[in-house]
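One chain of protein is taken out of this complex; the other chains stay put.
Moving on to chain A:
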Amino acid sequence: SQSVAVGEHAIFSSSDTSCACIESVLGKADYNHNKVNQWTAAIVEQSLTHLVKLGKTYKYIVTCAVMQKSGAGLHTASSCFWDTTTDGTCTVRWENRTMNCIVNVFAVAIIL
């Protein structure tokens, strides 16, 4: 289970909440071009809501990519310009029979 490790402290275990969000939205559904828009919106919104409930002083960026399975390859990478002692990221991969889903969570600290 992945945690976002910030400095020496794991600020939250994001992969559990993200996995649960994806499962509840996509579950056993088959890839549907007409529904993809509302699915990604729902996943991203639910993830963000969960993060906000943690009540930490962070700005969050959540990205979600849903791709139809067709045998084609896909790679994702990210590069961040930030304070490595306070900021962190976590990635969750999920798939079912017809589609792949990748969710990234980036947490950027706010100094109060």
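Rule of thumb we're sticking to: a residue touches a chain if its C-beta (ideal position, glycine included) is under 8 Å from a C-beta of that chain, and two chains touch if they have at least 3 such contacts; residues count from 1.
To be clear about the criterion, contacts and distances are computed from a predicted model.
Not every chain of the complex appears here, and the one that does not is recorded in UniProt as "Tctex1 domain containing 4", selected from "Tctex1 domain containing 4", "Sorting nexin-2", "Myotubularin phosphatase domain-containing protein" or "Signal peptidase complex subunit 2".
Interface residues of chain A with the unshown chain, by the touch rule above, are 31, 33, 36-37, 40-41, 43-45, 48, 51-52, 59-83, 87, 89, 104, 106, 108, 110-111.
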